[in-house]
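All protein chains of the complex are present and in place, except for one that has been dropped.
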Amino acid sequence: TSNEPAAAPSSAAPAPAPAASGNDQPGEKVVIGFSAPAADHGWIAAIAKNAEAAAKRYSDVEFKPVEPTNDINQQISAVESLIAAKVSALVILPNDGQQLNQVALQATQAGIPVVNLDRVFPDKLAYRTWIGGDNYGMGVAAGHFVGRKLKEKGVSDPVIVEIQGIATLPLTQDRSKGFADALKTYGFSVTAKQDAKFTVETGNQVATSLLQAHKKIDALWNHDDDQGVGVLAAIKEAGRNEFVMVGGAGSLNAMKEIQSGSSVLQATVTYSPTMASSAVRLARLIAQGKGMSDLVENQVPQSITLASETITKENVEKYLPLGFES
Amino acid sequence: MSEPTPPVRQAAGARGAQADAARTNLLSGLRGVGELRHLGLFVALALLVAVGLVTRPDAFATASNLVSVLSLAATIGVITVGATFVIIGGGIDLSVGAVMALASVWATTLATQSYGPVVMAVCAVLVGTGAGLVNGLLIAYGRLVPFIATLAMLVAARGLAQRMSDRKTQLVQQPDNGAIVSLSTTRVLGIPLLVYVFALVVVLGWVVLNRTTFGRRTYAVGGNPEAARLAGIDVRRHTMLLYALSGLCCGIAAILIMARTTTGSSTHGDLYELDAIAAVIIGGTLLTGGRGTIMGSILGLLIFTLITNLFILNGLNTSDQLIAKGLIIVVAVLLQRRNLKERAP
Amino acid sequence: MSEPTPPVRQAAGARGAQADAARTNLLSGLRGVGELRHLGLFVALALLVAVGLVTRPDAFATASNLVSVLSLAATIGVITVGATFVIIGGGIDLSVGAVMALASVWATTLATQSYGPVVMAVCAVLVGTGAGLVNGLLIAYGRLVPFIATLAMLVAARGLAQRMSDRKTQLVQQPDNGAIVSLSTTRVLGIPLLVYVFALVVVLGWVVLNRTTFGRRTYAVGGNPEAARLAGIDVRRHTMLLYALSGLCCGIAAILIMARTTTGSSTHGDLYELDAIAAVIIGGTLLTGGRGTIMGSILGLLIFTLITNLFILNGLNTSDQLIAKGLIIVVAVLLQRRNLKERAP
């Protein structure tokens, strides 16, 4: 949240440790094009900001963002305009990997390396490198946390509720699958799930009715900390605290709730927007023909999956600087 | 035509009697229709309630669930009252959701919050009314088509809200400004305060629409603007006021949404415009203006809210919800179709 | 009145001459107005082009950028043609985006894809037309208000599309069905095929609206349905056909969006309804029906598309874009305000 007096530094991008081999030294001038969905909520907004902040750190990078949009048709146009402008590398977070695949392929064919961020292009020919979070892993992490907690309490046949993000995104389906798979190992399953649309208000609306539907809940996983603000408000309004709640993504706000120790929200599983900072750095390296200095290889790897970490009261201190403002 | 008066009287008398009979028919017809209209909505509501009772006997008919439904309906309900005025007045307001978002963001900026909850509430109301006034000015004096003017406002208000909030969700500072949130958390007779606010707005809306010159003139301005002008009504000024009123309702709704979500955000109220207009129309108000009731709009809205509530109680997924919702809308309207005959081609 | 004919003829002759002069004045006057309306849109377009030339002299006026603007406009452009018919005919179609999505999903199911690209295209068109026909039946014969009937269709079609696709994005199988995608990738004279499809739909739409009995009746049905009925037009049937036509356009648009995105998806065409209606209205068509032009709608649409393109080229951030977009809409409409005078209250 932006208006916390104690709000964190202007950029959520953490100051990086200097690279060992001087990769940060100015090199060949490169133009990096950037396209992402409309910044209509905290996570995506953090993506855009992190990308920009990462680019600013380098005097040899010219950053060219295009109009973020939630309309596929327009994002295709936007990427086309970047191809026409002959940028040196592209960072693309597609609204939908499958739908932007073709235009990414065009870019690659035009000799522009594409760094695919977050939502994946189905066709490996369409991109040079993918970096993103582990959606399935996120579900798994949340599932394990819930499973362990409930086992500790000795609950059998628990009521487990899941609030998803946008239902039509593949990442949502991955997260749910991971969650279900992990729960299965404890012999548990999800009792009810509903999708909210990643906004505070929809989170609030869906949670309000879900809480009515289930008078006693044992655990609740909410996929997204942005909508989580609304979910928490609904829980407080209903005066409910009998269950464990786990969040998703890792917003600053969620971390503070966890830190307080008095909230139903006891953990969140990360899906960090810092990936955008890394993506821009990777794009720079690729465009300049450099490798990652901590690795042995001469070139940047083909894919990098961030681990989804579980933030709890115990380790939250360490994560606070990485939390994004929702 | 030399001595017309006596026979005419007589004839008029005769016809008077005949017409009286016709009148009785007509009236009972009218009443019937009037009731039927709301009857249709009541039947639809009753059906939904029945479904709820059968499918979730445990969860549906509980006081707490009903209160939940009302709390869910409150925010958009307040907006629907304003939308009813605008639509009866022959206009349309697409900007309602965005204006509510803007008002919520403005009221939750740190600067505003530092003055406490009263200033926050006043701020929300002023921002809402101000935006509505701009709509009204553009439409009444700038002669823009309402659809376009309020669409422009929708787009611009969302943009402004994003800019102001830097696209972040702004928390209501508690405990300092907890008074705002307490609208949602404090209950009187088991009912949260914001439901009372909703009820108050509905009652006031009804009184203004049905018992004041402003209300009467709203029907006239929407039904036949030329006739209204010839009757000496300042149609432009009235039109402007209608949009300001809608904006005022958005401002009040902003307070309620801040209370419910404990936040101000540029994403609040997404697609409210469609929902509000749909509720108004299902309630029997004509998009062409000149006709309609607050009661109908609120019933229409409750039907919508109840549908979603029922679906979630029954664990239906959103895709099936959408399909069912489409069908239910059609059925609900068919139930009251007769009243809309005039409109049909 | 013993010999009425000669004097009358004579008088008519004399008056004829006098009136001839008046007619010339009037005609030039009227033409002026006619042009002025489009002139306003042209001025707005010209201003946008000027802004483009000044801010991005390198990128804006290139052939590839103009082609890209047209490709971007094509999908919704086809839908706008259908929407123009519906709105001139006194209705409204909120379901366009959802119907396009449903058609794209249906056409890209594995079962359909196995029959090859032609069957996919036919399937898209049939699904679109079918959904439009359902809208038309509900409105014309079921007497539902268009706003509600098509809103219900919007909701239901999205739900159905989600169900059919299991909420997943369905790829067009290449190379087998690459013919579909080639509409977007194959260029003739440097212009992708789908732009030609768009142009063809616009021309056909214009011809039907301006040169056929169907078009003439559309104006009549929208302008005064009762008069149309008493003049012997089957108003219901015509109304039904208008929605079917709109659905047909959605089906064609579905083919184009499959070509552009190489996918069918339940998320395609989100909020197209608002954009299409806005383009139609900016183009001078009245929401009350009976008036309007295809040309105006297309100009309106191009203005919207160009705004987006300019923003993309100049890398404006979203929030500022929204604010600017709102302002530009207002200015564009003010430029052509005079024509809308009648509508204003």
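Note that the chains take the letters A, B and C in the order they are written out, and that residue 1 is the start of every chain.
Following the convention adopted for this analysis, a contact is a pair of C-beta atoms (placed from the backbone, for glycine too) under 8 Å apart; a residue touches a chain by one contact, two chains touch by 3 or more.
Here is the rule we use: contacts and distances are computed from a predicted model.
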item	value
Hidden chain of the complex, named as in its UniProt record, picked from "Inner-membrane translocator", "Ribose transport system ATP-binding protein", "Probable glycine dehydrogenase (decarboxylating) subunit 2" or "Cation:proton antiporter"	"Ribose transport system ATP-binding protein"
Visible chains in contact with the missing one	B, C
Residue among B:A131, B:V155, B:A220 or B:M240 touching the omitted chain	B:A220
Candidates B:G52, B:G77, B:G136 or B:G290 - the one touching the absent chain	B:G290
Absent chain, residues of chain B that touch it	1, 4-5, 7-12, 15-16, 18-20, 22-23, 25-26, 30, 211-217, 219-220, 222-224, 226-234, 290-291
Touching residues (missing chain, whole complex) on chain C	1-2, 4-5, 7-8, 11-12, 15-16, 19-20, 22-23, 25-27, 29-30, 33, 211-214, 216-217, 219-220, 223-224, 226-234, 290-291
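The rule we apply is simple: only the chains that are shown with their structure count from here on.
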item	value
For chain B paired with chain C, centre-to-centre distance based on mean C-alpha positions, whole Å	29
Distance from chain C to chain A - Cα centre to Cα centre, in angstrom	38
Shared interface positions of chain C, touching two or more other chains	162, 167, 318, 321
Multi-partner residues of chain A (at least 2 other chains)	39-40, 167
List of chain B residues in touch with chain C within their complex	90, 94, 138-140, 142-145, 147-149, 151-160, 162-163, 167, 221, 225, 235-236, 238-239, 274, 277-278, 281-282, 286-288, 318-327, 329-330, 333-334, 337, 340-341, 343-345
Chain B to chain A touching residues, read off their complex	56, 58-59, 62, 64-65, 68, 71-72, 108-110, 113, 162, 165-171, 173, 184-185, 192, 257, 260-263, 265-270, 308-309, 312-315, 317-319
Contact set on chain A toward chain C in their complex	38-40, 64-74, 76-78, 80-81, 84-85, 96, 98-102, 122, 167-168, 170, 173
